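One structure is given here, and the rest of the page talks about it.
Note that this complex is displayed minus one protein chain, with the remaining chains in position.
Up next, chain A:
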């Protein structure tokens, strides 16, 4: 049978085949991780040289999950990460969108220069400011219910506050806000709305896609935090999941438990993504159309 380029069915088949192959490549690590989490170490290691690594076959059990919970306070680490990530995402959406609103709609002296500086911070790797930031937060004051304290080390706030505002999130909001119809803003102002009312009554209700994009990007950054909590948190009570991964790398690595732990800590990320994926894809698509 000769190949007919006009054959719609065949083209569709090839397209789906290619897409399925790409999907498989992306999903293989997850499948390997999840299947391996149910296997004993000896089988897990033996299976790595064959396709059995991707199949739930052999001696399957939940032992690695029990082992992971025995080895480390997994629930505490997940709770810490979810708490720190959730608080940072919410505060970041609020603060960064307000900053972006002022850059996009308000007229004030030096606005463009300040925006340029904010965007320029994107090129500074965190590693270069980690030590100065550590020295700073170790001496900052904090007024709590029990009075004044010096130093933020070993707290949730030290993991949240330095990460609330960032150039990328502000830039995303600014770009999105600039794409909103100017007539809407002008009409609101003519009708007597204050800038604050324009922000939360007009602009924010129209910003679902960029809120989702910013939330997902910030979520991933925060949930994957390693270096910062490593240097500012010395107490187990405040450790996040990525630092907790180190509990599983002993002289004799328990690979099955590593996979079980990774599976457990991946679940919140997948849930969060599935929850926001429509808005995320809509945002990417709309950005692409505008671009």
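Definition applied: contacts are C-beta pairs under 8 Å (C-beta built on N, C-alpha and C of every residue); 3 or more make two chains touch, one makes a residue touch a chain; residues count from 1.
Methods note: contacts and distances are computed from a predicted model.
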Its UniProt record identifies the chain omitted here, from "Sugar-binding protein", "Rod shape-determining protein MreD", "Glycolate oxidase subunit GlcE" or "Cytochrome C", as "Sugar-binding protein"
The one of A:121, A:138 or A:266 in touch with the missing chain is A:138
Out of A:45, A:119 or A:161, which residue would touch the omitted chain in the full complex? A:45
From A:71, A:157 or A:189, residue that would touch the chain that is not displayed: A:71
By the contact criterion defined above, which parts of chain A meet the unshown chain? Give residue numbers in ascending order. 41-42, 45-46, 48-49, 70-72, 131, 134-135, 138, 151, 153, 230-232, 234-236, 243-253, 255
